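Please read through the structure below; I'll follow up with questions.
Complex shown without one protein chain; remaining protein chains in place.
== chain A ==
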Amino acid sequence: MTRPTEAQRTQWKEEGYLVLEDAIVGDELCRLQAAFDRCAAEAKSGWLERVEAGVQSAMFFDIPNPLEKDEVFVDLVDHPSWYGFLMDFSGDDLIFLAPQVRTVPPSPVSYVGWHPDVPHTTPLHMKVQIYLNDVGPGEGGFAYVPGSHRKGTGPFPAVRRIDSMPGHKVFTGRAGTAILFNSYGMHTAVDNRTPVPRKSIILIYEKWSRERYNSQRFTAIAPLCATRARRKLFGLEV
């Protein structure tokens, strides 16, 4: 298990994020991209029907129940490129909450404004966003306000244009780049003014708590959780 360096620990503590370039590469990345595209193609018609019916958004497309569709998505949850980091930041007491295997269509406006995911009253909440295609400037990349995760920062202005947020940073990167961030912090996705949809996977974790423990959440993949560590991570046992 790869643990963060002291410099990485300091950056996480001070700025609330870490970028891991080439976190997934080579055959593993190709396999992940292929599984993403195959599952997205299978789910697309259902998504379009739900968009027409007004019960799902057209502005992002999440593959439903991805962990049940391909083991490659399950293996991301405790992937060696970032699992050790998350364990370190959570005091080796981690629970996985949900995946979002997401395609974001091009649009001159982002689907979401600046926001934190949870208040500080929630146990440490962390996300890993993995780019599945190259994301350059103006291509719908993830954006974060460094340091905004710290208690007592803010209030932050309710800007109408995403690029008006003071102090923000937009994360470009090659396919296979992973961005770890503390979701107390202000974040969003920037506008994507290219014709290319942005594909990424967002994994949601928290420091383990009784409130978040739910032994039924991932029962469908229980056969893939042979180790004690994995069963705890997926909430299959305490």
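Points to keep in mind about this one:
Convention: a contact is a pair of C-beta atoms (placed from the backbone, for glycine too) under 8 Å apart; a residue touches a chain by one contact, two chains touch by 3 or more; residues count from 1.
Just so we're on the same page, contacts and distances are computed from a predicted model.
The unshown chain of the complex is recorded in UniProt as "Amidohydrolase-related domain-containing protein", chosen from "ABC transporter permease", "Gluconate 2-dehydrogenase subunit 3 family protein", "Glutamyl-tRNA(Gln) amidotransferase subunit A" or "Amidohydrolase-related domain-containing protein". Per the touch definition above, the residue from A:Met59, A:Leu97, A:Ile202 or A:Ala229 contacting the chain not shown is A:Met59. The chain not shown here touches chain A at positions 44, 48, 51-61, 103, 105-113, 158, 160-161, 195, 197.
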